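Let me begin by presenting the structure, written as structure tokens, before commenting on it.
Just one protein chain is left out here, and the rest sit where they should.
Letters are used for the chains, namely A and B, taken in the order the chains are written, and counting of residues starts over at 1 for each.
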Amino acid sequence: MAATSRKALREPRASAANPNAPNGSTPAGALLAAALALPGMLPGNAGAQAAPDQGVIQLQYLNYRDWQPGQARMKVETPSLYALYPVSDTLVVEGGLTYDAVTGASPYYYNTLSGASIGDYRTAGDVKVTKYFGAYAVSVSGVISSEQDYLSRGGAIAVQLFSDDRNRTWTFQAGGSADLINPVNDVVVNAKRDTLEFMIGVTQNLSPTQIIQSNVTYSTGHGYYSDPYKSLDQRPNHRNVTAWLTRYNQYFTAYDGTMKLGYRLLFDSFGSVSNMLDAAWVQGLPMGWSIAPALRYYTQSAAKFYVNPPFPSGYPGEEGLYTADTRLAAFGAWTGGVTIAKVFERGWSMSLRADFYRQQPNWRVGGSGSPGIESFSARWLEVGVAKTF
Amino acid sequence: MPPEAPLLRTTFRAMAAENDLQLWSPDASRAQRASDAAIADVQRIEAKYSRYLADSVTSRINQAAGGSAVAIDSETAALLRFADHCFDLSGGLFDITSGVLRRVWDFKARPPTLPDDAALEATTRLVDWAGVEWDGHSIRLPRRGMEIDFGGIGKEYAADRAAAICIEHGIRHGLVNLAGDVRVLGPQPEGTPWRIGIVHPRRPGATIAGLELAAGAVATSGDYERFFELDGRRYCHILNPRTGRPVAHWQSVSIIAPLCIVAGSCATIAMLHEGNAREFLDAQQVEWLGVAADGKLHGPAARFAAG
Partner (left out) sequence: MRSSLLLACALALGGCATMSPPQPWERGDLAKPSMQFDADKLEARTQQHIYASKEVTTGGYGVGGGGCGCN
């Protein structure tokens, strides 16, 4: 039996009819499309899978100092640890431990009535378990943070949905925390604060070198928000915060550099609205080194019940609420920092980061800064080492 | 915490060459299972399509030339369909029936001699992919003496199949290297790309460029694999199917593409296109490195040149 002739099965192609013609009829990627029809072809690499297959241990040490003109300094030293362990192809466990040691006087307007220095230690730990199911992943996490006068326990659930081509991921997160405040000066005893938090986000690969992420977070809480160490501090007993964060990264092949941009808009029911813009450039260098300068600008408006100094004249605010805590004042702040990192053989890496931060009322954009408060400055150093295995 | 697993490197002989499989997984036994399965499939493909083995599919098809049709399975049909696409995309230059020209070009003869024009012309008439009768179930070579061979795509296909098998076993880091046709299935265990050297076409043992790949494939077609030189001219084994004569424009062309079979066929087609290669390669949107007859480097991947 003769097979049916090829010519009977399909129309003659333009290029076969005129073999000497140049390839005007070569559609881009046509060979690849033809190759994908072969049995069992899997292009690219298995990085299309979402679950990590390598464990990580990371250690970091933070050294933080802040100061205001003419005031004593505050110092914080924090070692912390993070580990990730892939239990199987589809199950990952992560956890972290932090130990904050805070010493020194707190900034001027943060002093207690007695003017005492503070010495505070905080221990925090968290665990997260993630299970991957192919088109989606589910995580469950828990966190505890404990200080002499404050205990916070929280849990969260997260779901990630991966698109078919794995270029888009939707994230849905929900969590809650229950806090207990027991200040050493016994202004309140066992004050509670409960918070519920929700986030919807999407991450999209825009092109082989561009990725964007946008999240909206809503949190609602009630309970004790005032600062027990400040004389005359009376804040609302509920708080809602809505934040919209967008981040964008782009890699420039010609320079081996990555541009990272971020913008966050935040509305706080305390009455404050804040805008944050940050930018960084990660420059690859030879031999596994990289250097990354970064800038951040932040501006916030004052809380409804914030009272300008000198305190107590000019109070009370609406509904008998008032605070002089400059954290709730109107100001702008700049951070400038640089990170130097190196990747070694066999999964070791190291990084060193230094940041300088300064907060000033007259740096506010979009409104006037709160009068009568000094600038506030801080600097911090982070040294980290990590190993993948 | 699992102990740190070593990189599993296996060298094996297949398709008349030394081949190399490097795989890494946190689970060393999984890497071993993947390696065994991948090597077994490479050997299966060699046994099925090698024209040197009398009972291979290729040999059975060639022995029936001028006679009745031979039944083929879906894998063979898919390879023929791919070869047919290459034929169309290359304007008829990539022709899997052109292996018969081997009979008149003897690269092993000492001293080397050029074929006489009559023999060359007669043999060129047996190169005729357009006249082959085939469909999804069978193939018939219409004239006695006609031959097909998968030499231009078989090794590259095997590299992609080996990579797919490793990926199916859950391996995320490694590469398959079949005598210089390389398919990367994932970066090195530390996340860095693999460094793959491109052979210098005129200096054995030296490399002319070092590519860095974390995914995808690279294949090279060159005039240095089988050739002879006569009166200062090089005659290589890549033969234009219409003239029956070797190409001369490029010393070698290397292609980076998502699949090794695409890289390999593009490289061969580029060599066959000679002066028109650039236009073809730009349309395929692959990264390429060409070493011209004068030794100069061309193409976007020329930035990987050594030194």
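Assume contacts are C-beta pairs under 8 Å (C-beta built on N, C-alpha and C of every residue); 3 or more make two chains touch, one makes a residue touch a chain.
From a predicted model like this one, the values you see are computed outputs, not experimental measurements.
The chain omitted from view is touched by exactly one of A:Asp165, A:Asp186 or A:Glu345, namely A:Asp165. Shown as candidates are B:Ala5, B:Ala64 or B:Ala214; the residue that touches the absent chain is B:Ala214. Here one chain is not drawn; of A:Gln54, A:Thr90 or A:Asn215, the residue touching it is A:Asn215.
Contact with the undisplayed chain is limited, among A:Trp67, A:Phe270 or A:Phe305, to A:Phe270. Where chain B meets the chain that is not shown, the touching residues are 187, 191, 193, 214-216, 258. Contacts to the hidden chain, counted on chain A, fall at residues 43-45, 47-48, 58, 60, 62, 64, 66, 78, 80-82, 96, 98, 120, 122, 124, 126, 141, 143-145, 147, 149-150, 152, 154-156, 158, 165-168, 173-175, 177, 179, 181, 193, 195, 197-199, 203-215, 217, 219, 225-227, 241, 243-247, 249, 251, 253, 258, 260, 264-268, 270, 272-274, 276, 282, 284, 290, 292, 298, 300, 303, 325, 327-328, 333, 351, 353, 357, 359, 376, 378, 380, 382, 384.
Simple rule for what comes next: only the chains that are shown with their structure count from here on.
Listed in rising order, the residues of chain A touching chain B in the complex are 1-6, 9, 13, 15-16, 19-23, 26-32, 34-47, 49, 53-55, 85-86, 89, 343, 345-347, 388-389. Interface residues of chain B, counted against chain A in their complex, comprise 1-2, 4, 25-26, 68-69, 74-75, 78-79, 81-82, 85-92, 130, 132-135, 137-140, 157, 160-161, 163-165, 167-168, 170-172, 184-187, 189-192, 214-216, 242, 257-259, 261-262, 265-266, 276, 279-280, 283-285.
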